[in-house]
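Right, one structure below, let's go through it.
Shown here: the complex without one of its protein chains, the others still in place.
Here is subunit A:
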Amino acid sequence: MSDSKYITLVSYDGFEFVVLREAALISETIRAMLRGAFKEAQTGRCEFGEIRGPVLEKVVEYFHYYHANRDQTDVPDMDIPVDICLELLMAADFLGLDSRPQMRDLS
């Protein structure tokens, strides 16, 4: 399969983030988007019409934070800026980051 190692996430105000595919797959929503015959699956480009740039940036930071710490215990909590906390909460809900992601389910 010619899937690239990276995918691109686009916020509604046009910011683009290139993320490690494996890291982004902890999100149920992104996994569903990249599976099957969607446009996203072919281009590796996911556009989010409801997430602002700064919020998506934090989400991307979280993907890498989670990916880097996936096998460790006593992981220090990531810092969440208070001002975008609610928006981030909505984004986390939208992306299906509510329960503990299962790394081993990922294929």
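Heads up, the rule we're going with is that contacts are C-beta pairs under 8 Å (C-beta built on N, C-alpha and C of every residue); 3 or more make two chains touch, one makes a residue touch a chain; residues count from 1.
Following the convention adopted for this analysis, contacts and distances are computed from a predicted model.
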Which of "DNA repair protein rhp7 treble clef domain-containing protein", "ER membrane protein complex subunit 1", "Probable cytosolic iron-sulfur protein assembly protein 1" or "Fibronectin type III and SPRY domain containing 2" matches, in UniProt, the chain that is not displayed: "DNA repair protein rhp7 treble clef domain-containing protein"
Touching residues (missing chain, whole complex) on subunit A: 59, 62, 65-66, 69-75, 77-78, 80, 82, 85-86, 88-90, 92-93, 95, 97-101, 103
